[in-house]
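Below is a structure I'd like to ask you about.
Up next is chain A:
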Amino acid sequence: MELLGLYNYWVFAVLLMVGFYAVIAKTNMIKKLLGLSIFQGAVFLLYITMDKVEGGTAPIIQKGVDAVYSNPLPQVLILTAIVVGISTTALGLALVVRIFEAYGTIEEDETQRLDLEE
Partner candidate 1 sequence: MYLAASFAIFVTMVLAIIRALAGPSVYDRVLAVNMFGTKTVLLLSVVAFLYGRPDFLDLALAYALINFISVLAVLQFFENRRSAEDQSTEKT
Partner candidate 2 sequence: MWVLSGLCLTAGSAFVLIGGIGLLRMPSLYTRLHAASLTDTLGTLLMLAGIIIQAGFTLAAIKLFAIAVFLLLTGPTAAYALANAALLSGSVPQARLLDDPEP
């Protein structure tokens, strides 16, 4: 039971590395982007895991109720990071679109080959 309290961190580790695998092993650029967003999700999960307090509730203070509240700080960091994450993913996607228009492919090794041929 004690070890189950670490499960969130293990899932974080696995997710992080699943995303990382996509970034380093896949040649398709969209796949790399999706891997990056999985990686991002893993980090979000790590932060939000840390905010949890046993028997606590979300940090919205109820007047007159003596409750334990979770840690608001990681939530603030991740809340903004999610919106930043989607904008940067969109930026990456725009780059991929332009790469496709220039090279006619979105496979990384093919674009490198085309670069060398020039």
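Keep this in mind: a contact is a pair of C-beta atoms (placed from the backbone, for glycine too) under 8 Å apart; a residue touches a chain by one contact, two chains touch by 3 or more; residues count from 1.
Basis for inclusion: all candidates are chains of the complex that A comes from, given by their letters.
Values in this document were obtained by computation on a predicted structure and should not be read as measured data.
Among the candidates 1 or 2, the one that touches chain A within this complex is 1. For chain A in complex with candidate 1, the residues that touch the partner chain are 57-58, 60.
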